[in-house]
Each structure stands twice: as structure tokens, then as C-alpha cells.
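All protein chains but one are shown at their positions in the complex.
Here is chain A:
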Amino acid sequence: MRIPGLGNAADNPKHGTPGDDPEHHPRARDGRAPNVMRIGEWVPMRQHRDEDEVDFAVVGTGAGGGTLACRLAEAGFSVVAFDAGPYFRPLEDFASDESHQSKLYWTDERIVDGENPLQMGSNNSGKAVGGSTVHYAMVALRFRPEWFKARTLMGYGADWPIDWREMWHYYDQVEDDLKISGPVNYPWGPHRRRYHRRAHEINAAAKVLARGAEAMGIDWTPTPLATISAPRGDAPPCVYRGFCTLGCSTNAKQSVLVTYLPRALKAGAEIRDLAMVGRIETSNGRATGVHYHREGRWRFQRAKNVVVAGYAIETPRLLLMSANREFPDGLANSSGLVGRNLMVQGNQAVWGVFNEEIRSYKGPPSLAISEHWNYDDKGSGPFAKDFFGGYSYMSQGPLPQLWANTQASAHGLWGEALVAEMQRYNHVAGLKVVSEYMPQERNRVTLSDVKDRYGLPVARITYSWCDNDKALNRHALKFLRQALEAAGGREIWDQGDDTCHLNGTARMGNDKRTSVVDADCRSWDIPNLWICDGSVFPTVGGVNPSLTIQAIALRTADRIFAARGA
């Protein structure tokens, strides 16, 4: 095992590349791409010319796009994967610093409105090779089986066109690919295999969750996480530095950047960093390639198939921006649903002060979880459920800037009150939900009149809670408050307005009138245009979405192979 992260190119001048600046100059070029596992090293990369008609142009290299690009390349297809973001080398480029690491986020302008305008930026999406998995919190959960038939079995939302047993198979595969660390027995849902690595040791913040859950008489467990608890190749086990949502500088985190993309390169895929796709071209009802901006100019890559995997804001934005004479309302939009049914998840929290020192900054932020309210449909007494859907809740570990911002904007503290309260940082613990909001057509992504630096229209994101969302928020906050109190928390307060994750703006389904893509993520309208990311979810469930996005990407790859064989 190598001990990475002790230096960088600056410490090892022989590795330095003059003018190396990943945010302004592409790194994947001249037949090579960064070897993200080793300081200063490179791996060979196959390259294609713009005029070559490649089998697949994939837009976005995150949970959906990166995973799919890898499997397509491994099956022998020629693949070019574009990402608007930089190709980071975590060992060299990632500082232990909240401000600096905002370079991982999609911070190009977006406009928010509606009754409950969303907070975007750091809270929601990434812009980097590897996508949002570079800064995600690694919580790796499966959907509850019934959610795939939410409409039929549970009476809300929409059914998925995929059977849960098939998903279970693909979940096994992603969990293996990412070597998920988790408990021996997972308390909820049907039997699953043992996780590949032992669960991580839990920190004090997670023990607060455990105490509270036990006092309330419900199950909890160490969280299954995509960060390794034992070495894997060049990656060391997690060192509990706690900067996970700002990028993992040791490579313990099993992001797409350090898992599927190195595999993709090895299998012959080309990755183009700092390459913003602005429009998909069509001719005679088929996609013919993508217009992209790289190194100061617009270029056109020809392709036999185009996959859009830009996450639930950029994906509909790109489809709408690609409107042309053949498809005046945007691509894949005969149903009128592109951009609609945007679903975030609730991210409300309760926070309290403890006599003990908690120091929740140590370790991954969410080391313990309860999914009780995803599986209990009725509840009882004060916690009787009067809404559809469910939620999980997890322990938390905010770093100082995030915590101060939460105290200021959600708790309303400033001045002496703020600086004094901040001194209790090491004694604070909180519980936070990931909850299921309903799909609503009025929650949507549209194009505004404002233009970005490429001259492309900026996305406008409209969001409002429905009554069911509000009832769920109330239940969750009430339950969490009691659980935190039972664990010994004092001076508890609610953070009532936070949201996370983005899904649903190009939903999959069985009927082309009520969905944008079919079960295989192929658009109904354009047979060689695919959408493979968080956008395709018909419902969101009460768990973090990435494992499901990645399982769908693996399934999509298999469906594409099957179609080729046929």
C-alpha cells in the first residue's frame, strides 16, 4: 500500500507539468489522462477525431454517465465522455479547506423561484470529471422494493418500469464495484449479501443517533458507505478526516473518478474534461452528435448514439437548448415532460447541544442511519403517518463554514449571539433526513432569458412543496426532535428548510405519453438518444439516489449490449 497525499507536484518537482491548471487547461489530451491514484503519473488514453463517428458520445461523467461510459467501453464500443468540469487529481489538487474546495461545485449561474426556492451550488451539484460523486457523502442505499411500484402498491407518485428484483441484481454489482463498507446484517428490506468491507467505526455523532433510536424503540445501523475500510489497490482505507463533501484527498472515497473512470480509460474510452456540451444535433429524427466548447472554441463531435447524463438540471436544460426545426419543443419532449416533475429530497434537521464533547467533524458525516420510517407505513400515536412516502435519517458532521452558515441563515444568529454559539461547535450533534417528496409537474426546469458565459440560456428552477411534502416535514421534525432529546440533546432547534439531491426531470415509464424515456433509458422520440442519470427517476424514495443511479446505468449498459446482440 502506498501512503498517498503527503505531497504534490510542488513537493516533487520532477512531476510538475508547466502551466498545469486543471480549471483552465484540459488535462486529458495528447494521448494521456491523469492517473488519479498516483502523484504526477499518467495513463494512456485512446483519442478520437471530431469527424470520426464514435459509437457513443456521453455528456457528463458522474454517477450515471461515468458508470455507463465504463461499461460501454468495456463492451468494445468507442466512447467519448464529455464533462464541463476539470479533471482533478485528488492527491494533489484537494486542500483540506471548505472555501477552496467549492471548485468542485456547479457554480455557474442558475435562477431559483417558486414558493420554496432551492439552494443550489454546493448544496446540490458538482462540475468535475466524476460528477457529484467527487463531493458526495458516500451514503450507499438501496430503494425499498415497493417504491418501484409506488403507484400500484402504495397509492402515490408513479410506477417505475423496472422490477425490483432486477434492480437488486444491479445493486449487488455496484456494491461490489465500489467495495461498500457496511454492517453484517442490514435491518430493513429483503435479504441482501454481506457488504464487501466491514462497517466503519462510528463516531460520537453517530452514537447519538444510536442512543436516540434505541430510546425510541426503532432500529439503526452503521451506514453503508462508499469509502473503504480496508485497502484496495492504490487506495488506502478512510482516515476519518471528515472532509468528504469537499472531496476526498486520500482516494479512500470510491467516487466515479477513482473507480469507473480509470476502468473506462483502460478499456479505451476517451474522456474530455473542460468540455461543455451546448447542443445535440439531430437529422431525420436521429441524433448525429454534439456541439461542445473546449479550449476556447465550439466543435462538433459526430456520434452514432448520444447519452445525456448531466444530472436533473443540466440534462433537461441541454434537451431544451437543443430545440430545432424537427423538435421545436426540445429533444425527447413529445410528452411535454422534459424539465417537469423535478424532485429534490427533504433535508430537514434538528440540532442540539450535548454535555459530552462530540467533535462531529471527525469521520464521514453520516456514519449511522435509521430507515425505520421508510419501512413503517402506519406509525402510531403522535407519529401516525398522515402522508405518502417515507424518510431515512442520519447523523451529521458539518465543518465550520457550513455550520456557521446554518446557524446564521437557518437559526437566525448573528453578532455576539453567533460567535458565542459557534464556540459550542464541539458539543453539537444533529439528525438530518433524506425524505421523499412527491413528483409535481409544476416543479420544473425551464430556460431563462439570462445567458451564461458560453452564451447559453441559464436554467430557471421552480420549486414548491405540496401538502404531502409539508406533512412529511412535520412528522420528520417532530420525530427527530424527540429522538435527539432522548439521546441527551438540549436546546434543540429545527432546521426546517433544507433540501438535497435532484431527480425526475426526464422520467422513465411504460407509456410515451407520460414519460420521456423507456425502462432502458432510451428516449421515446429519438431512438439513438439516451438519458442516464438522476433525471430518469419517476419517484425519489427516502434514500440518497446515487446507488440507484449507478445500478440503472449498469442495467442500461446491459440492455444496450442485448440490443446489439439481437
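One rule holds for everything that comes next: a residue touches a chain if its C-beta (ideal position, glycine included) is under 8 Å from a C-beta of that chain, and two chains touch if they have at least 3 such contacts; residues count from 1.
Keep in mind that, in the parts below, contacts and distances are computed from a predicted model.
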- Task: Could you tell me which of "ATP/GTP-binding protein", "YcjX family protein", "Gluconate 2-dehydrogenase subunit 3 family protein" or "Ni,Fe-hydrogenase III small subunit" is the UniProt name of the chain missing from the displayed complex?
- Result: "Gluconate 2-dehydrogenase subunit 3 family protein"
- Message: Please identify which residue in A:His25, A:Arg46, A:Arg241 or A:Lys385 touches the non-displayed chain.
- Response: A:Arg241
- Across A:Ser409, A:Gln482 or A:Asn528, the one contacting the chain not displayed is A:Ser409
- Message: If I consider the whole complex, including the chain that's not displayed, which of A:Phe56, A:Trp106 or A:Tyr311 touches that chain?
- Response: A:Trp106
- Note on the structure: From A:Asp163, A:Glu356 or A:Asp511, the answer for touching the chain not displayed is A:Glu356
- Would you mind spotting which of A:Glu201, A:Glu295, A:Asp377 or A:Glu441 touches the chain that isn't drawn? A:Glu201
- Query: On chain A, what residues meet the omitted chain?
  - Reply: 3-8, 10-11, 92-100, 102, 105-113, 117-122, 125, 201-204, 207, 238-243, 249-250, 356-359, 361-363, 399-401, 403-405, 407-409, 412, 414-423, 425-426, 460-461
